[in-house]
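Every protein chain of the complex appears in place save one, which is left out.
After this line comes chain A, so read on.
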């Protein structure tokens, strides 16, 4: 008996599935079980075969979910109550077991924190809930993301400016460079009706332009060497290969660049054109 999980992945290789479907005709002792997220008729887009014996698995009910999650922490204090709380809050968004487990493991220490610190007793569930609500909200925002800690970004001084310059280059239209980066540049703002670059995402541009912006915003004596390739390796910049020249675009978000520019006390909003905080 063979089990194939995630057969929707199989469609990459078109010959494999027909082979499996026909296998029992040659070797009747082999039995095959497929596991898939998709229904058979959705899979049949690719495979025109008669429906095999299908067994549907229902999603877990609330109690079942609690039971499963309880396996992680039978001996923990107030764990059942806590798990129920988490499931109730999050079940409308996701019922993914792995995600729930992850959340529980991360949030539980925070839940019992007041008890350990003596700010509340184990029986004061409403008080615990109020204290816990804040953490729950943060967890909601980061659902399916794995950033719970907000550490400082450690980059060399000039590299930070390089990154800021690349961000400006990616999101500012090049026709406005004159306005932003020259001392006596025109101050008149011409409203343009084209779509916002912010919505379109970063735009690729020349390294020459990057350096020009960099020198302009740095306003210091010019240092020797810039490690653009390291930034590319870290995927903070993305290089776009044109057949003639080498272009780059910025791959970091507004929040990231805000932290970076704050750390070098540079007011990036002054230089951004048509940009609003989301």
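Here is the rule we use: contacts are C-beta pairs under 8 Å (C-beta built on N, C-alpha and C of every residue); 3 or more make two chains touch, one makes a residue touch a chain; residues count from 1.
FYI, contacts and distances are computed from a predicted model.
Colleague: Given the options "glycerophosphodiester phosphodiesterase", "Serine palmitoyltransferase small subunit B", "ER membrane protein complex subunit 6" or "Dynein regulatory complex protein 10", which would UniProt use as the protein name of the unshown chain?
Modeller: "Dynein regulatory complex protein 10"
Colleague: Of the residues A:29, A:98 or A:265, I need the one that contacts the missing chain.
Modeller: A:98
Colleague: From the list A:7, A:155, A:168 or A:213, pick the residue that touches the absent chain.
Modeller: Per the contact definition at the top, the residue touching the missing chain is A:155.
Colleague: Pick from A:72, A:88 or A:123: which residue touches the chain that isn't shown?
Modeller: Touches the omitted chain: A:72.
Colleague: Touching the absent chain: which residues on chain A qualify?
Modeller: 6, 68, 71-72, 96-99, 101-102, 105, 118-120, 127, 130, 144-149, 151, 153-159, 223-227, 230, 233-236, 244-245, 252-253, 256
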